[in-house]
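Shown here: the complex without one of its protein chains, the others still in place.
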Amino acid sequence: MKLLKLIFRNTLRHWLRTSLTVLGLAIAVVAFVVIRTTIDAWYAQAEAASPDRLVTRHAVSLTFFLPVAYAERIGGVEGVNTVSHATWFGGQYIEPKNFFANFAIDHTTYLDLYPELLMAPEARDAFMQERQAAIVGQKLADRFGWQLDDRIVLTGTIFPGDWELVIRGIYTGAKENTDENTLFFRWDYVDERMRQETPGRAGYVGTFIERIDDPTQSAAVSERIDALFQNSIAETKTETEEAFSLSFVAMASSIVLGLKIISIMVIGIIMLVLGNTMAMTARERVSEYAVMKTLGFRPFHIVGLIFGESLFIAAIGGGLGILLAFPLGGLVSIALSTFFPVYSIAVLTLAFAALSSFAVGLLAAVFPALKAVRTPIVDGLRIVD
Amino acid sequence: MNLLAAYSFRNVLARRLTSTLTIIGVALVVFVFCAVLMLSNGLRQTLVDTGYEENAIIIRKASQTEIQSILLRDMANVARNDVAVETGPDGDPFATGELLVLINQPKRGSGEPSNVPIRGVGKYSTTIRPNIRLVEGRMWSPGTSEIIAGRKVAENFQNGGVGGTVRFASRDWTVVGVFEAGGSGFESELWGDYDQLAQAFQRPIYSSLTVRVPSQEAFNAMRERLENDPRVTVDVKREKDYYAEQSNFTRTYINVLGIIISIIFSAGATVGAMITMYASVSGRTTEIGTLRALGFSRFTVLSTFLVESVFMALFGGALGILAATFLSRFEVSTTNWDTFAELAFSFQTSWKIVIGALIFAVGMGIVGGFLPAIQASRIRIIEALRAK
Partner (left out) sequence: MAEAIVQLKSVFKSYYRGRLEIPVLSNINLSINEGQFVALMGPSGSGKTTLLNLIAGIDRPSDGEVRVAGDDIARLSESEMARWRSENIGFIFQFYNLMPVLNAFENVELPLLLMKLNRAERRRQVETALGIVGLADRMDHYPNQLSGGQEQRVAIARAVVTDPNLLLADEPTGDLDKQSAEDIMELLSRLNKEFGKTIVMVTHDPRAAEAAEYVQHLDKGELVQA
């Protein structure tokens, strides 16, 4: 249709205003994508969870440890294939702001349970042979410039003292959502020292991780594990890895909710910027619209022109924002890597951003269009700009 | 200059719809900016209020939080008997060794479990913190499985109120009282008898020792002694400093994210202001020509447009701040990642935030108005007067 040309030329009429509007939209879309991605990052751990893994922790809370001897009894439960354990170590590297996750793990089984941690066979061998060996994620190694065979010292917060480790492996994630910001080292190293210094604390682990034969049986297997330790000093709580991860998100639900509200407010800002431009545009063209009506153009033609222009600007702004979100999201990801090991933009977020831009394009045109249609021709002609 | 200010102000009013949209945009940005800083400030203030000026807290070296700290009893006794510690009402050292553990309990509403700190306290725990006050029910009877709940726990957790029973460590515990602590972090805790809890959890240790050391000199001397004493490996801190540090990680998260969001937001709002100001300039070409013909300088024209833009931004900023102050009625209960425990706190304004927000708003006004104002000041008189 020829009117498309008119729409296109109208948008270029105030090229400065149109560019500013497009810029404003693009910025807001970037903000939207960044915030939604931050929300997703909270859920990343849960997304990466495997359905055939269960996590068992102390029923009172995660800060209580379980006797390592439980491993054998859990291993005997029907449906459990392999048992491993991991303990949140909470070690600090040089100073508190260098925070990253570090776990003391059962080196004999843990890596088998987590096939998504990819590393060279030599790394695996070194890890098996050397008590002070550590394996770190690629992103973590990049963050501190660690190389293979570097010696690092973690200061214990939960386990007192300085802990010397040798980096023997750097792993990459098999999937995009695999956490590459974690350090793993051997639990027997910790336990050995505990035995010497505070024997009362030796032989305890934070969580057990089980691989089960049949993911559909996870509820039943969980119940069987917990039943084993009912009414003992250390009762357990077993749940799927996903539920375990989601419980952390639930703890921060207020913050996640806040982010969700802010992401909706961003759409409000897009709305204001585009609405402002469209209102101005329509006001300036009142007499033009009146002329077109005099020529016999019908209200739907005028409405089409206004909606077309609004949608056109929204599409360009939204598209530009989506393109810009990738490099800018990368910067944010670096700024927030302490908090979120996994930070990647989801297709759904982009789709939602595109959809929101479209909706805003429609909404911004409603009032100007109504006004243009409702202004009597005679009044429209009388306004000389 | 008064007339010019009035001129700018009336122009804001004249383009009502566009000005309103721009003002709302700035208001939204300032609102978010304030909300984030108020959240961070509220979190910090709650924790700062938790500590007492005259008290010092002793935890195991490098453990950072009570939750992670383990003080063996003989270590605690060394600190308790330090000469700097005041004498308590009963003639013994004014000190209290406490056990702090987290228990996972369902919240009201969502039913999602979160970590509640439960503190095993001794005879001086309430006297050393004078603003602890029982507001409902009674104190626990010695030797029973009775506990009291901080007001926020009572409000935010299922079974947190008087008469509720909480199951942990193979026992059912009955809440018999609710206490307040001047809005501090203690209100987000459960309290019980140290001996009962240490026994139930099989943890015959202390998490921390809180002592009364009013004088700063005495405190410094005590810290010097204890940190160099080979019998103990501890950190000695002022209670206020200790609690203030308990929000560093969470606050950094809120601040970094908040500032990133605010900056991106403000760019959007600035663009909005720029659009409005350009329209204002192009719609008033003749007016500008007239002003210039009357003898007003380019600089005056530039300033009127800048003033107009700043007017809008200030108005939006004030609106945003006003809206944000209403947030202080709301309370947030969330996990403080520094302690891994649920903490209730409210949004809190401060003059610093208000002034910061106003500066932020004015900044948006200046940046948004500058280019259009330049354009206005460059308009040539003859052409402006000829324009229709």
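Of note:
To keep things simple, chains are lettered A and B as they appear, and every chain counts its residues starting from 1.
Quick note on the criterion: a residue touches a chain if its C-beta (ideal position, glycine included) is under 8 Å from a C-beta of that chain, and two chains touch if they have at least 3 such contacts.
Small disclaimer: the values here were computed from a predicted structure and weren't measured.
By the touch rule given at the top, the unshown chain touches A in the complete complex.
Contact with the omitted chain, checked across A:A101, A:V166, A:V256 or A:V291, is made by A:V291.
For chain A, the residues touching the chain absent from view are 1-3, 5-6, 9-10, 12-13, 287-288, 291-299, 376-378, 381, 384.
Here is the rule we use: only the chains that are shown with their structure count from here on.
With centres set at the average Cα position, the gap from chain A to chain B is 24 Å.
Listing the residues of chain B that touch chain A in their complex gives 17-18, 21-22, 24-25, 28-29, 32, 35, 39, 60-65, 67-68, 70, 101-104, 110, 112-115, 168-170, 201-202, 233, 248-249, 252-254, 256-257, 260-261, 264-265, 267-269, 271-272, 274-276, 278-279, 332-335, 337, 340, 342, 388. Contact residues on chain A toward chain B in their complex (touch as defined above): 16-17, 20-21, 23-24, 27-28, 30-31, 34-35, 38, 59-64, 90, 92, 96-97, 99, 155-158, 160, 198, 201, 231-233, 235, 237, 247, 250-255, 258-259, 262, 265-266, 268-270, 272-273, 275-277, 279-280, 332, 335-336, 338-339, 384-385.
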